[in-house]
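Please see the structure below; I have some questions.
A single protein chain has been omitted; all remaining protein chains appear in their positions.
What follows is chain A.
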Amino acid sequence: MTESDPDRPHGGVGDSPPAAADRKKCYAARDAYYECAAKNIGNEASACSELRRALEGSCLPSWVRYFDRKVLYEDYKRRLAEEERARNQEQQRR
């Protein structure tokens, strides 16, 4: 993205950092989008496109990338924990 969208928040040199209110707005948009994505696994692009646009409008681009990675990572951790628990239960049953 070489052209910065004037409507989106900026985070380059000289820009002001997001204040508490901006952060809250971003968090709300983030939570809304990821809830929708969790409910529509597989077709997030179509089902949650509105929320995705809202998210990208409220949060800095680097933050959006960060949240995407974070959600993936937490999903991965949860799956690992579940597998671990299932394995432990199997072992206990034996």
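In this text, a residue touches a chain if its C-beta (ideal position, glycine included) is under 8 Å from a C-beta of that chain, and two chains touch if they have at least 3 such contacts; residues count from 1.
Going forward, contacts and distances are computed from a predicted model.
Novice: Absent chain per UniProt: "Cell cycle control protein", "N-acetyltransferase domain-containing protein", "Metallochaperone Sco1" or "Rab-like protein 3"?
Specialist: Hidden chain identified via UniProt as "Metallochaperone Sco1".
Novice: Residue-wise, where is chain A in contact with the chain that is not depicted?
Specialist: Answer for chain A: residues 1-2, 4, 10-21, 23, 26-27, 59-63, 66-67 touch the chain left out.
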